[in-house]
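All protein chains but one are shown in place.
Chain nomenclature is as follows: A, B and C, assigned in order of appearance, with residue numbering initiated at 1 for each chain independently.
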Amino acid sequence: MSLKNNLVVMLLFSAIVLSAPWWLAPIGANYPDLLQKFAIFGLFAIGFNILFGLTGYLSFGHAAFLGVGSYTAVWSFKLLTMNVIPAVILGTLVSGVFALLIGWLSLRRSGIYFSILTLAFAQMSYSLAYSVLTPITNGETGLQLSQQDPRVLDAMAGIVPTEGLPTTNLFGMPMSGYSGFYFCAVLLIIGFWVTLKIFRSPYGLKLTAIKSNTMRMKYTGFNTRPYLLSAFVISGMFAGLAGSLMAVTDPLAGAERMQWTASGEVVLMTILGGAGTLIGPLLGVGIIKYFENIFSALNDSALRAAYDFLPAGLADFLTTVTSPFVGEGWHLTLGLLFMLVVIFLPGGVMQGISLISRFLRRRLGMAGESGGAS
Amino acid sequence: MDAILIQILNGLDKGGAYALIALGLTLAFGTLGIVNFAHGALFMLGAFGAVSVQQLLTISKRVKDESITFFDAYKEIPYLEIWWGDTGRMIIDYAVPISILFVIPFMLLIGVLMERGLIKHFYKRTHADQILVTFGLAIVLQELVKAYFGANPIPTPAPAVVSGSAPVGAFFGLGEDLVYPWWRLIYLLASGLIIFAVFAFLKFTTFGMVVRAGMADRETVGLLGINVQRRFTIVFGLAAVVAGVAGALYAPILPPDYHMGMDFLVLSFVVVVVGGMGSLEGAVAAGFLLGILQSFASMNEVKSIIPGIDQIIIYLVAVVILLVRPRGLMGREGVMED
Amino acid sequence: MSPILDIDNVSKTFGGLHALSDVNLKVEEGETHAIIGPNGAGKSTLLNCCIGRLEPDTGSVTFNGRNMVGMEPWDINHAGMVRVFQTPEIFPDLNLLENVMIPALAKRDGTFRFNPFRSLARETEIRDRAMSALADVSLDRFWNHHAGSISRGDKRRLELAMGLVQEPKLLLLDEPTAGMARLDTNRTIDLLKQIKESGMTKVIIEHDMHVVFSLADRISVLAQGRIIASGTPDEIRNSPKVKEAYLGESEDE
Partner (left out) sequence: MTKKDTTNSGRRGFLKATAATGVAASAPMFFIKDGHAAAHGGMNFRNNPGKAKSIKLGFNVPQTGAYADEGADELRAFKLAVKHLNGEGDGGMLNTMKPLALKGNGVLGKKVEYVTGDTQTKSDAARASAKRMIEKDGVLMISGGSSSGVAIAVQGLCQEMGVIFMAGLTHSNDTTGKDCRRYGFRHFFNAYMSGRALGPVLKKEYGTDRKAYHLTADYTWGWTQEESIKQTTEELGWKTVKTVRTPVGAGDFSQYITPVLNSGADVLILNHYGKDMINSLTQAVQFGLKDKMVNGKQFEIIVPLFSRLMAQGAGDAIKGILGTTNWNWQLKDAGSQAFVKSFGAEYGFPPSQAAHTCYVQTLLYADACQRAGTFYPPEVIKALEGFNFDGMGNGPTEYRAEDHQCFKDVLVVRGNPNPTSQFDLLQVEQIVPRKQVEYPPTQFGCKLGPYKV
């Protein structure tokens, strides 16, 4: 039983993910939409981590691939079938092709120049999707299903159109609610397995070496471009998969998904949790999505109720003190959290966890030095 | 012809704002090696400096408004007006120019505090860490502003004398139609002056020479036994002042809201990179260049040929420059590669 | 037999400065060829021109019958010419074993190989080879230490192991003992002597005359961007020209 063993890791991980609806219940985060978001953004972040965490190339344009995945999936629902399998496959592939194109150009540069190039490409995609490309994207309103869509595969299979809008399904099983979460969760587990394999492969080692010393890699006999490009495309495909899953659980795609702030969000998630670690990005996703969905909804009365067990005076005081940080002030809390984490824990939450566990191990007098955190 | 002239004016004006923000960003990056994502927030703080002065000057007495009967409504009459009549009204009218006097020391203080309190701990950290911590700071600053001033833009007009338009066309002999707002001309002039002042300061004072030497080679200057640290603190303060003044002067053009810094942030980073990381001249040149290009791309004649070009022109230019000439217009080779 | 490395009429200028002027140098297969010369003579520039870090203005660098000028650094590496850097160019975030596994993988995988699903744990052959290369430089005990945290001398030896594990046809050593303690220097000399017996061709740039004379079969002297003398250690030792240009000065240092 060691975490070095892939099977052990995967069993543990699957158990944790699949049981999320139980253990997230006490903190009110076990409703389907948030669970889906955890899984979807989890995929987005672990994919992003393959590029940023391993090679150190900081892309500020990954939201573009997310958006392309979403649009592709919705088009698949409109033109082909409401079954999610083609949507997910097409979304991932089309994003991969798009990533190949942008990566091929952007990877001619490194450092902040690379970041700005990816940012520029993503912003162009966003602006065009919002305006000129409206026939494809339906602009600000977002691409939606309609009664009149052809859905040729469904028609061929003899599926009778419903009176209302059809729902996405996996061979008849509806993809909203908890079943949608489990679909996303299974894909997250597969995605995690892929990243685990990559992290523990010679290919992954080479990517880490590129981050450590790109120049040396070249003189050691490696052409770094194809390595970077393949990592870029893989992470772009993860983003596309995440985007198509967003469409699977909620068949609508909007341009704002491609905006630079959305790219920034995945960067923040990854760094907050711990870039380059296997589960750090997932922790980052959990924290940020929890803030966005739960903290933002707390209002004074909810706070007051939470402090109910305290004496009235103290409860009132605490309500007054904490209320600027929740509800509409959740951005403020998030900003402060970033600052605190970056100042005190540059390795993200994962560094905090390893510090605590090391401290505990020392306190408990246990032997065994962990070989230096990276 | 006059359409082109006026678009050049527009471009220069826009470029002035870009250049000022990019200048401060480059100062901080070139001297301290800090990628400051909170720089847009400093611009925003400057604009709200103007708003605050205006609000201070218009602190009002609440007088019951008798015309509204079905609930208690109040009219607001500024004390300055009550005390000094027309003189008071004139002082209120000049809120924005007056605010500059307050914004300069205020922003210097903010800049120095920020450098001493936060930035200096991040010199040795990665750029990603710097980006994240300053981004966090930017969010905190703008949320604080929002909590106090609200999210709605706040009108901050220029003095009445210069609220109209200047007959530029008549001046150049190009017809009456060609007018340009006085305040924008003043902004253009002011941005030119600030840029000139910054360059003169760096070029002709010993202080500036040390800073420039530090930008070229930080370690060597440190070895000379000069207290580079303190000078760099002041440089950071200077960058904050430039951003703040740019923001305060911009307030009459764009009614300030808490988010205006973020709107400028990405753009100004693109400007800095196009100009060349760490090159002050490049930042200024790129600011004006992109401003003018953006103005021309917005012309109907251009848009009818390439639809949507006005939305993407800046990014398109950035992509082309970075692919063809990665060090930017005037940057040194190899800065911040890897 | 033609030389394994043939540097022919190579010149390189930086701005107005002539770093290399018409350098001609032939290295025979199996020999250990030392290049010496005062600081700024152009030794590192010459190495950089060989491995593709710099492109000479004129002339050609022929290695194993192929012109290397204009080739990508990774292709030069795979042609069999490998450089050990003067300032340690290691992977500071990886451990020592991984540092050596990387070049070993390069040897096996070529310039690019996409094998994301292969398990690193099953790369026993690569691991063993890397471990034995580490053992050669006596660093095997520290295999799981972070490369960024070891001493400068150890980094130099790690560099050496990274070069050796690729079993190149020609190893370019840029001051392999600089920064090492006397004891380590001697150990390194012994190691390099061992390698010599294996028949690997080496070009060594070195300041330390003790190292040069204990290893080199032939020596070339570079001064102000020109080769001023070339010959056996004895010939060089006795050359008045060399004494004047180089040795005299260096003894004053």
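Convention: a contact is a pair of C-beta atoms (placed from the backbone, for glycine too) under 8 Å apart; a residue touches a chain by one contact, two chains touch by 3 or more.
Just so it is clear, the structure is predicted and the values come from calculations on it, not from any experiment.
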{"item": "Contact list for the unshown chain, restricted to visible chains", "value": "A, B"}
{"item": "Residue of B:Gly88, B:Pro157, B:Gly192 or B:Gly208 touching the missing chain in the full complex", "value": "B:Pro157"}
{"item": "Residue in contact with the excluded chain [from A:Asn5, A:Thr141, A:Thr320 or A:Ser357]", "value": "A:Thr141"}
{"item": "Candidate in contact with the missing chain, chosen from A:Leu79, A:Val152, A:Leu165 or A:Ile190", "value": "A:Leu165"}
{"item": "Interface with the undisplayed chain - residues on chain A", "value": "21-22, 25, 28, 30-34, 37, 127, 130-131, 134, 138-142, 144, 147, 163-165, 167, 173-174, 176-179, 246, 250, 252, 254, 256-257, 292-294, 296-297, 299, 305, 327-328, 330-331"}
{"item": "Positions on chain B where the hidden chain makes contact", "value": "2-3, 6-7, 10-11, 13-14, 17, 65, 67, 70-76, 146, 150-155, 157, 163-165, 175, 177-181, 183-184, 252-255, 257, 259-260, 263-264, 294-295, 298-300, 303, 310-311"}
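By definition in this document, only the chains that are shown with their structure count from here on.
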{"item": "Whole-Å separation of chain centres (CA-atom averages), chain A against chain C", "value": "45"}
{"item": "Inter-chain centre distance, chain B versus chain C - centres from mean C-alpha coordinates, in Å", "value": "52"}
{"item": "Distance between chain centroids, defined by C-alpha means - chain A, chain B (Å)", "value": "34"}
{"item": "Multi-partner residues of chain C (each touching 2 or more other chains)", "value": "none"}
{"item": "Chain A residues touching chain C - in the complex, by the definition given at the top", "value": "4, 6, 194, 197-198, 200-206, 208-209, 211-213, 215-223, 226-227, 230, 234, 371-372, 374"}
{"item": "Partner chain A, residues of chain C touching it in the complex", "value": "51, 53, 72-74, 77-78, 82-83, 85, 89-95, 98, 101-103, 105-107, 109-121, 123, 126, 144-146, 149, 162, 166"}
{"item": "Residues of chain A defined as touching chain B within the complex", "value": "58, 105, 108-113, 116-117, 119-121, 123-124, 127-128, 130-132, 214-215, 260, 264, 267-268, 271, 275, 324, 329, 331-332, 334-339, 342-343, 346"}
